[in-house]
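A single protein chain has been removed from this complex, and every other one stays in its place.
The chains carry the letters A, B and C, assigned in the order they are written, with residues numbered from 1 in each.
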Amino acid sequence: MKLQIEISGRSRQVQIDPGEIPGVWNVRVDGEPVEADARLLRPGVLSLLIDRRSHRVVLDGDSSDPALYLGRERIAYRMEDPRSLRSRRRPTGAEGPAVLKASMPGRVVRVLVEKGQQVAAHQGIVVIEAMKMQNELKSPREGRVADVRAVPGATVASGEILATIE
Amino acid sequence: MKLQIEISGRSRQVQIDPGEIPGVWNVRVDGEPVEADARLLRPGVLSLLIDRRSHRVVLDGDSSDPALYLGRERIAYRMEDPRSLRSRRRPTGAEGPAVLKASMPGRVVRVLVEKGQQVAAHQGIVVIEAMKMQNELKSPREGRVADVRAVPGATVASGEILATIE
Amino acid sequence: MVATSVIRRILIANRGEIALRVLRACRELDIVPIAVYSDADRAAPHVLEADEAYRLGPAPATESYLRGDVILEAARRARADAIHPGYGFLSENAEFAEACERAGVKFIGPPAAAMRMLGSKTRARQAADRAGMPRTPGSVQGLASLDEARSVAASIGYPVMLKAAAGGGGKGMRAVFSEEDLSSAFDSARSEAERAFGSGEVYLEKLIERPRHIEIQILADEHGHCISLGERECSVQRRHQKVIEESPSAVVDDDLRRRMGEAAVRLALAAGYTNAGTVEFLVDQNRNFYFLEVNTRLQVEHPVTELVTGLDLVHLQIRIAEGQPLPFAQSDVVLRGHAIECRVYAEDPDNGFMPSPGRITRLLQPGGPGIREDCGIYEGWVVPMDYDPMLSKLVAYAPTRDLAIARLRRALDEYVIGGIRSNLGFFRRILRDPDFCAARIDTGYLDRLLREALPPPSSNASDAAAAVAAAVFEATQSAAGTPAAQPVSAWKAAARREASGATPHP
Partner (left out) sequence: MVATSVIRRILIANRGEIALRVLRACRELDIVPIAVYSDADRAAPHVLEADEAYRLGPAPATESYLRGDVILEAARRARADAIHPGYGFLSENAEFAEACERAGVKFIGPPAAAMRMLGSKTRARQAADRAGMPRTPGSVQGLASLDEARSVAASIGYPVMLKAAAGGGGKGMRAVFSEEDLSSAFDSARSEAERAFGSGEVYLEKLIERPRHIEIQILADEHGHCISLGERECSVQRRHQKVIEESPSAVVDDDLRRRMGEAAVRLALAAGYTNAGTVEFLVDQNRNFYFLEVNTRLQVEHPVTELVTGLDLVHLQIRIAEGQPLPFAQSDVVLRGHAIECRVYAEDPDNGFMPSPGRITRLLQPGGPGIREDCGIYEGWVVPMDYDPMLSKLVAYAPTRDLAIARLRRALDEYVIGGIRSNLGFFRRILRDPDFCAARIDTGYLDRLLREALPPPSSNASDAAAAVAAAVFEATQSAAGTPAAQPVSAWKAAARREASGATPHP
């Protein structure tokens, strides 16, 4: 199979097919052949030998934010579907409505604004708390509060949208 | 659901149904209600509170020979299907052909008899080896070698039939 | 004489790694360990490993681990002889200690009176004066007004430090470098102290420049014997919170150790202190030491002392609480080798040290020679968002400081915590920093390090290996019909379940 993988801002093409010996793969990275002997020790844990160098690899993150530990090093990557490369969504720019996302998983302690309210840039919008640390999330820009999804006492995941400023 | 579980030679009837709080079960053992709060920590590992006593339970064995660790103690059990209780297979008695089973997983080192050969009780039949230990398996009784399945060099599982004496 | 009474059942009024630490000590002394838990901790490791477990209440600490009345009721039902408070929560709460005694349950810690005398920083400074201990110049009572603050500051000279009398964790603390800054610092320190501790009492002391934070472990029995167990170097701090601790300290020689130890013992005896405690000092660049405060409980960092002394402090805490005399004398205490501890937290150093609760999807733990891990997690555990972010304490012991550092680096490289972010990589960076390796540290060290540029990211060779690994995961798992990673963040799923009223574990 052919995969397009983005690591450290660079996209690499990886061609991977099972070899004759189970665990030994025929691999090409950007066309260059690589001798790779990979054994799955248990789900998400891999022993990878490349040209006799040994790597312990542990899968981390989730499908929306995949990463792996190569030895001690955490490396984020992105599996690109070659067919959908052009349709990749751009991050929301300054032109459209700005969304305020939770910077950490936690519980909503206070909501400091109301829907429809006019806010200044850097004005506090929501306070979330986790592990004895409170974090005040500030408006990315001046504008009007289009939507407040955060509800005091509710649990939010990291990256969850708490409010929209337009 | 209703289960029939055999432990330490005694059969117990366990009625188990999910309670209102996830993880808390309505349980009856032989008709007696038991307050059981059980959380699966990961597959095969359970935190079980019964009347405030805490048990760490780890599933062991396989479906043909199930067991669990209750704390440090290994307890074998048998899940009985109430519908098939009568059809339970009896262990092969002295009347029929006697089978010789591997006492441990290992590799067949030597086969000491041939098919059709007459053997005495306690005569050596097969030698298997594992972890630097050799083990000579002996005929359970006098008779004729009806079948030899063991092949030198082959890997055998514990309990696998190596030969039949009739 | 103090009557001895054997302890057979201990209720552990805590959670996380310290609850497991105490639980293990109980098992080793043939004492039944009894756990308590909040709704967030039903599946926590300390519940799993205990003999019995009692529910306290909902997740928030104020409704569970801080509910002394509910804990005492659990102790009564469990027929516990004693309560071990661990650290944090109710461990330094004199009212709770008194309530235990009233209920006929031994509180494993100092008497309430000693706790009260040493728990307030201003009262502790007065006690230090009475014990003839060096302390920083400044006030020994709360400042009544800004004017009083001005006059004290003027008399000792700037820079000065404003501190909350009930303080801890750097809250209500302000460094003031000139008089014009005093007014606003005074107000903000007072209001922060009021919010954090319910008391706005602040005092003022001379600011020691580039100090080391060095503390002395003491043990006192109920027969009037008190000994010191060497020092711990705790200067590696972020925002006044200890991050790495070690013993011995590179700047403490035998003479300084003896003098600091004697001062600590004098203070403890004067305060009628018993059980384990810690006297904290600042040590300046000329190796003068100044009394800082007392922690009237077991410290997070007690393992480094255990490793270099060969003793078990929790065993000794329990024996002291039984009324037994200390089984050895000061001259029997010998430090051997070097120990260093890392506080492993669920936090993201690459994202402003934001907390990172959630499910631990993968856990590979270090082991082998000279490694001790006091761990409060397991693979599959959902680290709750309700308590502090400590996951584990990783401690290395070796004949020398250099080898202890090398061993800790080795262990950190073996350690993988997947699913959530941790500060393991941050420790790897500190333990390769030339200043840390040369023990050129003070309480400002870590903040200076954090202002330095990060080391370069992964190499090209690593990236290629990572690409192959990602491809193998994809190839094996798409073959098995499952996606490479879990379809939804385990944390998100857990959070949703929790939000919908269900518990994280089915």
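Everything that follows uses one rule, which is that a residue touches a chain if its C-beta (ideal position, glycine included) is under 8 Å from a C-beta of that chain, and two chains touch if they have at least 3 such contacts.
Remember, predicted model here, so these are calculated numbers, not experimental data.
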Among shown chains, those touching the left-out chain: A, B, C
Identified contact with the non-displayed chain, of C:G57, C:P134, C:G170 or C:G337: C:G337
Chain C residues that touch the omitted chain in the full complex: 20-21, 24-25, 27-30, 49, 303, 306, 310-312, 314-315, 334, 336-337, 364-365, 367-375, 378, 398-399, 403, 406-407, 409-410, 413-414, 476, 506
Positions on chain A where the hidden chain makes contact: 21-23, 37, 39-42, 45, 47, 49, 52-54, 56
Those residues of chain B which, in the complete complex, touch the missing chain: 1, 3, 5, 7-8, 10, 12, 14, 16, 18, 25, 27, 29, 34, 36, 38, 40, 44-46, 48, 50, 53, 55-66, 68-75, 77, 79, 103-107, 129-133, 135, 154-158, 160
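In this text, only the chains that are shown with their structure count from here on.
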Whole-Å gap between the CA centroids of chain A and chain C: 32
Inter-chain centre distance, chain A versus chain B - centres from mean C-alpha coordinates, in Å: 46
Geometric centre distance via CA averages, chain C-chain B, whole Å: 48
Per-residue multi-chain contacts in chain C, two or more chains: none
Touching two or more other chains - residue numbers and ranges from chain B: none
